[in-house]
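Every protein chain except one is present and positioned as in the full complex.
On to chain A.
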Amino acid sequence: MRPFTRSALRPYVCPSCRSGRLVGRRRFGSKPDQAPDVYDVVCVGGGPAGLGLLAALRASPLTSKLRVALIETQDLQKARAWSLDSQHFSNRVSSLTPSSVSFLKKIGAWEHLDTDRAQEYQEMQVWDGETDSRITFDWSADTSPFENLPTVATMTENANLVRGLLSRIAASGDENISIFSNTTVSSIENGTDHPDGPDLSAWPVLSLAPNGTAQSQLPTRIAARLLVGADGINSPVRRFADIATEGWDYNRHGVVATLSLADPDQVSFPIGTRTAYQRFLPSLGGPVALLPLPNNHATLVWSTTVENAAYLKSLSPKAFIAMVNAAFRLSMTDLKYMMRMERPANSASDYEDLHESELTWRLQHTPQASQVPPMVNGVQEGSVASFPLRFRHASTYISPRVALVGDAAHVIHPLAGQGLNLGMGDVASLSKTIEYAVDHGMDIGDILSLEKYTAERWAVNAKIGGVCDMLHKLYNVPGHGPVAWGRSLGLEIIDRLPFVKGFLMKNAEG
């Protein structure tokens, strides 16, 4: 918690001094003067957050007339054309909370998603690999036994979400909207005072450059009434606005993979109920989670040390599957042993895999917990990948004519699957803020209009990011010492107090 506290205790600079300090410093590259094309909202970054904001603005009658632009480095045509068959899934999957889903429904984007590829789950099993204390998250305390269990979250491929949002935006028509895909922002700087026209000296002006293949009729300079940074962890927009960001690297990687499962031993009740599993592995650096996908598939997120991640990625498919099955079943000692096993030099598949036989043997000597996920029996080719886990939080989300959303504002540990949901929450709040400002004749880039957004989101995101960070640290203490005892006691108590659990779940939902 130390670095987190430090960010809270940073010396206070009053907001007006901060904005005064900005004027001289706002600069990111440079370009000669010519009259820019003026937009109301310019969004840098075409990920789920940026596209979500655009879709939300296009969906509201108050903001649909705003002149908006989106700039994305990647080719969005590929995202529009993304397609996979029903037995294959992308390895970048997010769990959308019901509030994120209802926001997507509200802006009319949900119907543009391929919902056959999305999987709801109604129950979540979380347990401690060291002490086996367990907590079950579901809404059974809040519902009668005769209704279907409400959803805890919905697993959705990011590519499916992005394609759906693009399709929603396309359905809103092409009036007042420009999407510059395959385009880089080469510089952002303040505009100039045009003596015969407006004074844009406090407006961000972006210089655009096409990526690779040159595009025709691309305006080179566009001015933004409100510049939205949805441009990820290294946000150039954040750098332009000179917004400080605090954080640290966890020195952990998240290993992801798309897996196929064996048929479950027992039929779930009620029929169709799917369960997500997460087991904390304190000795291996983080939790392993198996989240359901349609057609008896699942996505894996295994947060572990960088060395372990490299080891897992180097394994043959059979060995990888054995390690995943082991991660949900074996004791910490067994797992640590298997993580150090020699990899066979020749990965000939006709021999029985060493990891596989090791697992079979060790399972016979391990008492089985009551609720473990079905055995994994396949891994989709090319789906094993890893990404570094980091924590970042910007000191504020706004600056004159600038707002940050999604990863540009905050990056958190993925153990609660909240990252994308926080971004959706940002987008819902920012689009509401813009609506109010437009309705009341306010300048949407003005601090007075935007301060509502940062007030609404900063503390919420800090809280959820902080809880995830705390859980990460709590569940990285190996052995059976007082920390393990304490966290298990806490988990058992929460599991037995339905109202506390309900409160936590509602909080996690944002």
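Simple rule for what comes next: a contact is a pair of C-beta atoms (placed from the backbone, for glycine too) under 8 Å apart; a residue touches a chain by one contact, two chains touch by 3 or more; residues count from 1.
We take it that contacts and distances are computed from a predicted model.
Considering only "Ubiquinone biosynthesis O-methyltransferase, mitochondrial", "ER membrane protein complex subunit 2", "RBR-type E3 ubiquitin transferase" or "D-lactate dehydrogenase (cytochrome)", the record for the omitted chain gives "Ubiquinone biosynthesis O-methyltransferase, mitochondrial", by its UniProt protein name. The omitted chain makes contact with just one of the residues A:I447, A:V460 or A:L474: A:I447. Check A:P61, A:G212, A:P367 or A:P482 against the missing chain and you find that the one touching it is A:P61. Within the complete assembly, residues 14-16, 19, 38, 61, 65, 197-203, 223, 225, 436, 439-443, 446-448, 451 of chain A touch the chain that is not shown.
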